[in-house]
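One protein chain omitted, others in place.
For reference, chains read A and B in written order, and residue numbers begin at 1 within each chain.
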Amino acid sequence: MRFDKTEIALLGVGVALAISGLLAPGWLIFLLTVALAKGLVVQGVVMQMRAGMVSFGQGLFYCVGGYAVGMGGQFLGVSSAVLLLVLGVAAAAVLAMVLGLLLTRYREIFFAMLSLAFSMILYGVLVKGQALGSTDGFNVHSWGLFSGPASNPTMTIFYLTLACAAVVAFFLHRYTRSGVGVVCEATRENEVRVEYLGLSPRWILYANYVVAAVVSALGGGLTALAAGHVDPEMAYWTTSGEFVFIAILGGTGSVFAPFLAALVFALVRTYAIELVPNGWQMILGITLLVIIVFLPKGLWSLFSRKKEGAHS
Amino acid sequence: MKTVSTHATTFARRLSAGVAALAITASALAAGTAQAAENGKFRLGIVTFLSGPAAGPFGVPSANAAKVVVDALNAGKLPAPYNTIGINGVEIEPVLIDEAGGATKQVEEFRNLVERQKVDAVVGYISSGDCLAIAPVAEELKTLTVFYDCGTSRLFVDNKNPQYVFRTGLDAAVDNIGAVRYLAATHPDVTRIAGIQQNYAWGQDSWNDFTQSLKQVMPKTQMVQEQFPKVFQGQYGAEISALSVARPQVVHSSFWGGDMEAFVLQANARGLLDDAIALLTCGESAIDRYKDQAPNGMIIGARGPFGAFAPENELNTWFKTTYSGAFTMAPTYPATKMAHAILGLKYAAEKAGAKPGSVPASDAIAKAFAGATFPSVSGTATMARANGHQNVQEIGYGEYVYDSKAEKGTLRNVKTFSGDCVTPPDGTTSDEWIKADFPGAKCN
């Protein structure tokens, strides 16, 4: 197997982060964990964006992944983090296979709004579910990597998230350059021509939708394990909106972009909250606006601009 | 081939440079705050809503109350027994954080408060979901945390053996048990009851507690209509029609903030409140804003002996005067609750046996706090439930009256019910206690 530069860099950054995990203060480790986990959810958004579909309802799978972790511990007595994550991924895959049949018939804003509607319906169901604590949600039971409870959950979840992120990023990188990945981009550019080539864009988008759902659910499960709490807000449209925001912030240029953007977003937000408790939304909005206006292809264009210049 | 490898190296270099830059920025900022943290002051994290719909009615009055109390404590200006400087002789440095953004974000910010900002204790949290999520983290980080407002009955059910988590606010079940007792005492003949609640945990739990209690205390009543509009909907035209059609005698609502004020305004304008008495468990928080837009005789509560229901004592007189002086309005219940929580923390910290002028350890404060009885702006509080981690106090309800000459809303027919009359004993959930017809309740 030959590795290209992105894959080597991936390994390098992964190792660097793993080492910094030994030195960094607790809060930074937690922030990194959540940023990486949310970065995974954003990967799902970006995958669909590459195919020209913007999901304003990716919170649906984020929430399914999170609730699977919470309910698996609560009702099934599962204490293995790995098993809980598998549970979430499986649930999301099944749900995506059903919803995908309908959703892949839609494009553009209609896809965005319909995915939002499904996410909000899940939100409504969870709000109605008083057994699950309604909007208050509930806490995730103590867990361990393979059986619980872990002696140091903060570090365990950090390394677990890092490992998941690295592995998923590796496969996504390969995926985007595989046949399916390339056809996805072609579909975004011109769906009719893809059809003329004898391919079925709908089934390719369908497969892409399901894979994106699985990746996002993994991110949701990891977030739930890290935060120790799940609530219906995970499926609320503002949560999904935040993922789209982070996706745009990073750009679709590389598998690194969503993680980087999630990290920048988290850092800007936490320092804005600390320094300007009464006006952090404005600081966040202005920072992001500036980034979007000056780097319309996302933060990643800082790293790839030179390359593009060489091509053109 | 050569160009590719050049690209690869440039790329790798840029990437590592970027990551390094981020790491340096983050650690530099971290070092900056950490340094600020080691200044020998008592750093007190204060978390409440500064943005969103809960900011106006709850968050900002609470933050204002925290400000006046902390300033006065640092100047040693409070009446006895709180007339010593700061906390245990150490000046308090407040660190204010916005509670908006959901539980995951609040867990993150709580960790930042403790590990980056090095706070010595945290007072805060309005949202029940945030409290549930924060409690295990506070225990994990061994940080003394005082929940001042959130009401969920599940707090000490999920977290059975609390060490560092305390709640100086009352359990939400108390609101509705108290409301039923008030109704039974003042309107024993009503039979037709309706309810309108925000469709989320708070509204659902409130309505559940209220209807269950009503079945025990006033068995002749029947529920003629229940409405669950979306939270923050703001417009209740259809709901008011549906309620009017059912012709209730009492309309119970756990609405708060803008939703509550909008509902009162619309229901009053449309005549629903001419025929039915409104019973608002959080009604006191808008007592200065209803003016003549709410009917006289509307029953309002303050979720305990807070705000306009706080008893007259030296501490409360001081608090009301200082607060009104600084913010041109009397403190509403969220403000009193915040002051109450900070005083509780100060009381415990000073009983912790640390050398005056030093910051007491969390363990010592926690030990002194558990089961403590402390004087407060709300009378006398006793940490008497959940192994001494949950405050038990009386709850008051009363009728709203508008004094058109003074242009001021006031209370009449106030009745209070002792803590033991409305609070479930340890070892039983509020739901079980209500269904068993309040065994062991001691009512005055």
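Everything below uses one rule, namely that a residue touches a chain if its C-beta (ideal position, glycine included) is under 8 Å from a C-beta of that chain, and two chains touch if they have at least 3 such contacts.
We take it that contacts and distances are computed from a predicted model.
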item	value
Hidden subunit of the complex - UniProt protein name among "AzlD domain-containing protein", "Acyl carrier protein", "Amino acid/amide ABC transporter membrane protein 1, HAAT family" or "Response regulator receiver domain-containing protein"	"Amino acid/amide ABC transporter membrane protein 1, HAAT family"
Option from A:Val94, A:Ile109 or A:Leu197 whose C-beta touches the chain left out	A:Ile109
Of B:Gln227, B:Thr281, B:Asn316 or B:Ser376, the residue in touch with the unshown chain	B:Gln227
Selected residue (touches chain absent from view) among A:Ala213, A:Ile248, A:Ala262 or A:Leu299	A:Ile248
Selected residue (touches chain absent from view) among B:Gly40, B:Gly271, B:Gly371 or B:Pro439	B:Gly271
Hidden partner chain, residues of chain A it touches	49, 54, 102, 105-106, 108-110, 113-114, 116-118, 120-121, 124, 127-128, 190-193, 196, 237-238, 241, 244-245, 248, 278-282, 284-286, 288-289, 292-293, 296
Contacts of chain B with the absent chain, listed as residue ranges	50-53, 55-57, 59-60, 199, 226-230, 232-235, 237-239, 241-242, 244-245, 257-259, 261-262, 265-266, 269-272, 286, 289, 291, 293
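Everything below uses one rule, namely that only the chains that are shown with their structure count from here on.
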item	value
Sites on chain B touched by chain A in the complex	7-8, 10-12, 14-16, 18-19, 22-23, 25-27, 29-30, 33, 50-51, 95-98, 102-104, 107-109, 111-112, 114-117, 128-129, 132-133, 136-137, 140, 152, 154, 158, 199-202, 204-205, 208
Complex contacts: residues of chain A adjacent to chain B	5, 8-9, 12-13, 16, 20, 24-28, 30-31, 34, 127-128, 130, 133-139, 153, 223, 227-229, 231, 233-234, 239, 256, 260, 263-264, 266-267, 270-271, 273-274, 277-278, 280-281, 302-304, 306-307, 310
